[in-house]
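One protein chain omitted, others in place.
Right, chain A next:
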Amino acid sequence: MTTHPSPAVIARYADPAADLDEVTMWSVETHLEDCADCRARVAGGAPGDSRDLLARIAAGVDRGIAAGPAPARRRRPVTRNRRLVWHLVPWLTMTVTVLGCAVLLQGLEPRVPLVSLLAPVAPLPGVAIAWSRRHDPAWELIAGTPAAGLAMLLRRTAGVLVVVVPALALAGSRTGVSLALTLLPCLAFTAATIALGAFVGVRLAATVLGTAWALAVVLPAVVTTHPPAVLQPGSSGGWALLTLALAGLAATRAGNFRRLSSHN
């Protein structure tokens, strides 16, 4: 903090007719920026017509502010992804409804573990929709931005899992299936969709995996009313390993999600 300039210097600074050397003027100006007392002294020392002018300008500025548009309200940051959220709502509602029906049916026929049979494919429709160019009009714009890539896909997938995983946990607890055997296959299939999606596109990967699971496991289990071998109590370690391996594979192919590809 500099020492206050003398009243005489301030008076000469405020007087347009007085001659003040540049260096003194700069030092006074620098000081005035930080010192309210000296600013008041400059204002007090100004001649009457200058004060009238300042008052008129202040009144004019106030009038302008009152007449002009109101400042824009601060918007909530959630608006950023609301389009995706709205787009996913019907699909997630469908997923949750199907799981609810599975709980009811399993109550009627306890020999078929319908909830664990549906758990692996439950997140797939949501993931496919969240990463599909057909469902995103600004796809080409987004594909060219630095944020595009695996991180964005993972964020969107997480958005789907936030709904699907609690729904599965609830459905699993209602039917008394082990939590690990409901959630681990769900995560394994999500990771598999992303890993396979790096090569053939997420939508096709979800379709292929969902169809394969339905034909190879769900259909035989429903027909024979025997729980499938891959969902026996001892298999949760295998599912955990598979999830990790597939997640690792997806991470190594991260570059494939950066470009616009004809697959999605």
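Quick note on the criterion: a residue touches a chain if its C-beta (ideal position, glycine included) is under 8 Å from a C-beta of that chain, and two chains touch if they have at least 3 such contacts; residues count from 1.
What we mean here is this: contacts and distances are computed from a predicted model.
A chain of this complex does not appear here, and its UniProt-recorded name among "Multiple sugar transport system permease protein", "ABC transporter", "ATP-binding cassette domain-containing protein" or "Glutamate synthase domain-containing protein 2" is "ATP-binding cassette domain-containing protein".
Only one of A:Leu104, A:Leu141 or A:Ala158 touches the absent chain when the whole complex is considered: A:Leu141. Here the missing chain is touched by one residue of A:Gly44, A:Gly60 or A:Gly255, and it is A:Gly255. Seen from chain A, the chain kept out of the figure touches residues 72, 75, 79-80, 83, 136-149, 254-255, 258-260, 262.
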